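Missing here: one protein chain of the complex. Every other protein chain is in place.
Order of writing sets the chain letters: A and B. Residues in each chain are counted from 1.
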Amino acid sequence: MSNDILVITEHMDGKFSDVSFEMVGKAKELANALGGQAVAVVVGGGVSSNVFASDSTIHIDDAALSNFNPEAYGKVIEALVKEKSPKVVMFGWTVTGMDVAAWLSARMGAPCVAYAKDVRTEGGALMVSSQAYGGKLMAEVAPEGDMAIVACLAGSFPVEAGQGSTAATTIASPVDLGSLKVKFTEAIKPAGGDVDITAQAKLVSIGRGIGGKENVELAEELAKALGATVSASRPVVDAGWLPRTRQVGKSGLKVKPKLYFMLGISGAPEHLEGMKSAELIIAINTDKKAPIFNVAHYGATADLFEVAEAMLELL
Amino acid sequence: MLNTVEKIIFILLAITAAGFTFHGFKTIIDSIRKGRPAPELKDVPGSLVKAAIAVLFQQTIFKARKVLSAIHMGLFFGLITYAIVNLVDVLEGLIPGFDLVYGGVHLPNAPTGLINAFNLIADVMSGALLIAITVFLVRRFIVKDKALTFRDNVLLNPKVKAGGQARDSLTVGVFVIMHVGARLMSQAFRLDAGADPFMPIASFLNSIFGASETGVHVAWWISLGWVMFIIPYLSRSKHTHFFMSPVNLGLAKQNPRGQLDPAIPLKVIEGQKFDPGAKVVYDLAWTRVMDAYACVQCNRCQDVCPANFQGRPLSPSALEVNKRYLLKEATFGSHPEKLLLPLTETVISPEAVWSCTTCYACVRVCPVGNEPMADIVDIRRRMLIDGYEIDSGVQNALQSLATNGNWMSKGKRLRGKWAKEMEFPVKNATEEPVEHLWFVGDTASFDERVIPNTKMVARLFNQGGLDFGIMYQNESNSGNDVRRVGEEGLFEQLVEQNMEAFGKAQFKQIVTTDPHSFNTLKNEYPQFGGKFEVKHYTVTLLKLIEEGKLTVKNKLSNYKVTFHDPCYLGRYNGGFTAPRKLLELLGVEFVEMPRNCENSFCCGAGGGQIWMGKVAPGERPAENRIKEALTAFGEGAKDKAQLFIVTCPKDMIMYSDAVKTTGNEGKIEVRDIIQLVAEAVMVVA
Partner (left out) sequence: MNIVVAIKHIPSIADDLPVKGVNVDFDSVDFVLNEFDEQSIEQAVLVKEAVGGTVTVVGVDLIGELDAVLHLALAKGADKAVKITGDDPAADSHQQAKWLSEAIKGMSADIVFAGVQASNDLDGQIGAMIAAYLDMPYIGGVSSVEVSGNTATVNKEFAGGVGAKYEAALPMVVGVQAASKPPRYAPISKVRQIAQSATIEKVAPTGEASAGITFKKMAPPVAAGHAEMIEGSSKEVAAKIVELLKSKGLA
């Protein structure tokens, strides 16, 4: 048993996701408090693993791990965790982390806390803040026992604290990966064509208030000046002014950009669902009672065309 | 007049014609009888007499197209006259010496005055008929009135597409011209002593063609021989409406407009088990099978259909026309197997089925009492049961209604949230007795855009000293739109939930905000044992003002307003006066839109349309309505704010959007009537 923190990092196409760095940064903080080490764990090849500020980095490479495979990754992580018996194992509560975290918890009889927004020690004991019930409630929970699995929501901690250049130690798979039941067969690429608005840092989002297809161009210009992409609420897409791939909301995509700049969207609940977790929301609407102003960080009751044009002059 | 051989030929012809005619009508009646049991009709003889009077005065056609209706009236009277004229003509042919020209001079003891009157009427009506039929033929074939055509995206029977209706019209039109023309000629040829002042047209023709014994024979045969062919033909053409529309009108819907027929007939027939709704044509109630035979194919219903206006593939008349052609192919033709084809392949496209807003305009305007809308609801019912893939938005709404009791995916407990935010307590009607149980409805309870108005209603009720309460989480969606989407099972579930809630409450009457709730509570809940006095809030507010419990302190003469009649308050339930009276009391300048009251144009939200995930292209009915309002306002005084007044929470949403999408912000503003009342009585917030 150790007081180490294992961070199961995630990478795709040769790049680590932000949540990996976020967790390493957090792990360092926890390791300090607990008197252990922050260990970054990299599973799979095709990525340079000397990028973390961890105390050490273990890189497990094997042909069977070159693509994410929940069974293979699970087995490898389980073996490593058994060997290291850390205090905390951190996963991202992501499409890949989700496949392994709870599975590992059940396998090892160790507690698991998902939707983690914060992990800290209180009087030497671990305390996790979990944003469960669709974000409606924040729970403070204390994991029992010697080891806890914590699955963290992306965007909970700063990325920078985890960035560094610790040299990784590459090891072979601690378990035999010869007889897997699950086989990765092929990668699926997006149908292509349009941009992925969920991956954009900045969105200029337009609603009915834009008035007509011909006005979309103004939004495009503003977006270009801001280095952003244009997204829209349902009516705009339904009207055929923008393609379906640009729709934000319940029946569209859920986005979480750094900037969500809204022009003429009143903020129907269906739309809010898709964008409320954006980091900075600025809304321009002519109706001062528009519900969007209860959600936006900044708002202005003004003519969107005038504002957009004036902004273009300043940018 | 006729010789023996001619008489024998005529009688044989008449017998054959009678045989074919009998067969025609028997086929029609047999076909109608194959429909499902319809809701019970009361006092059928009385209704038939009323219908006969309506037909005689052509009352029902004047609901639209006034000029054409007047011409139709001429045609109608002409043909009625001709029924007698033909009888007389037959007598002229069969009885030697029976000749009515010159006041019947050749007849012993002839009632000259009467005969002259008859001659004059017959002569003049012949002219009227010729003019009327010519107008109609010119309209269809030369002017090519668009109102008689269908949009390209409307499903049509191949025969209709190939011009079946036009051929039918031409056949009958040419017959009328030939028949009436020949009849006039046969009289003209009889005038061997020059002009008869009581037969001006025949006399004019006589002045050109003279008298001729052979001419009389030839013209008589053309006139009456035709009839022997055309009468059997009529039963097989759209002109069956001559006979079927008065009957159909007499047997038309007697239940309130706002009460849909049940999905399964209430009348139990031994050994017959019905699936809900309609898949094939004989799944329709017999009264609605008859609709197809009564249909004049005039397309008045298409003219007023908001879905058709938008360019969607729905035409209520195409539905009836297709039904008719389907029935004809199956019963008169050799394709009985077509009766088993789904209505969604033969009569109306699935997309059209889901375009209907159930605004009732088509049923209301129909001169012969047809109910295409009821067919559409029945088709929806079966599509849902059969697992037809429905619009995702509608599905989400239904799913939420099944689990949450509202279509907005909100938790039940949030329904009364707005009330808990009020500065005075709003009673829970399921916990303490109230005089007025306010049935708030989904949109008014949950939609952030509408809640401020809901609160205003509460404040006014409170200020007016109304003893009222709401049912908080015990209220479920009333189910009006659910039923119209065709989800009868869910409708029943919602009714049960509400009935249970009403059971817990003590109240004297229900007041609703939403006209849709108002309709079903008033007209359909009684079928489930819920017999309540139901009022729309406009009526309740008017009463509070008229009784002096609320005082108009501030006349709103700075507003120029128009009012949109919501379908389910106006056309369905006749609630035209209360909102107008309210506006009058508030002192606004009132402008009526051309389409008002019974003729009001649907906003496009009803019948589940507001739930649709897929929004149809084309100018939306609500957008058209905003333009109509602006046109009605005209240039006018610029110092007055122009307001579009609504009394339905759904309208608030539909029209606010439409003002934006038509780019008319700043020119016209949508307000709920409650906002004006609050301003006028200076409600204490």
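Here is the rule we use: a contact is a pair of C-beta atoms (placed from the backbone, for glycine too) under 8 Å apart; a residue touches a chain by one contact, two chains touch by 3 or more.
Keep in mind the model is a prediction, meaning the values are calculated, not measured.
Peer 1: Considering the entire complex, write down the shown chains that touch the omitted one.
Peer 2: The chain that is not shown is in contact with A, B.
Peer 1: Pick from B:Thr403, B:Asn558, B:Thr577 or B:Thr631: which residue touches the chain that isn't shown?
Peer 2: Spelled out, the listed residue whose C-beta touches the missing chain is B:Thr403.
Peer 1: If I consider the whole complex, including the chain that's not displayed, which of A:Ala33, A:Ala79 or A:Met127 touches that chain?
Peer 2: Considering the complete complex, A:Met127 is the one touching the chain left out.
Peer 1: Among B:Val135, B:Leu414 or B:Ala616, choose the residue that contacts the chain missing from this document, as touch is defined above.
Peer 2: Only one of B:Val135, B:Leu414 or B:Ala616 touches the chain omitted from view, namely B:Leu414.
Peer 1: For the chain left off this view, which of B:Gln395, B:Asn462, B:Gln506 or B:Asn599 is in contact with it?
Peer 2: Answer from the full complex: B:Gln395 touches the omitted chain.
Peer 1: List the subunit A residues touching the unshown chain?
Peer 2: Output for subunit A: 12, 67-71, 74, 95-96, 98-107, 109-115, 127-128, 130-145, 149, 151, 181-191, 196, 198-199, 202, 226-227, 258-259, 280-284, 292-303, 306-311, 313-315.
Peer 1: Spell out the interface residues on subunit B facing the chain that's missing from view.
Peer 2: The missing chain touches subunit B at positions 276, 384-385, 387, 389-390, 392, 395, 398-399, 402-404, 409-414, 417, 487-490, 492-493.
Operating definition for what follows: only the chains that are shown with their structure count from here on.
Peer 1: Centroid of subunit A to centroid of subunit B, CA atoms only: how many Å?
Peer 2: 56
Peer 1: Name, in rising order, each residue of subunit A that touches subunit B in their complex.
Peer 2: 208-209, 211-212, 235, 238-240, 251, 264, 266-267, 269, 286, 289, 291
Peer 1: Provide the residue numbers of subunit B that touch subunit A in the complex, in ascending order.
Peer 2: 392-393, 408, 448-449, 452, 613-615, 617, 657, 660-661, 663, 665
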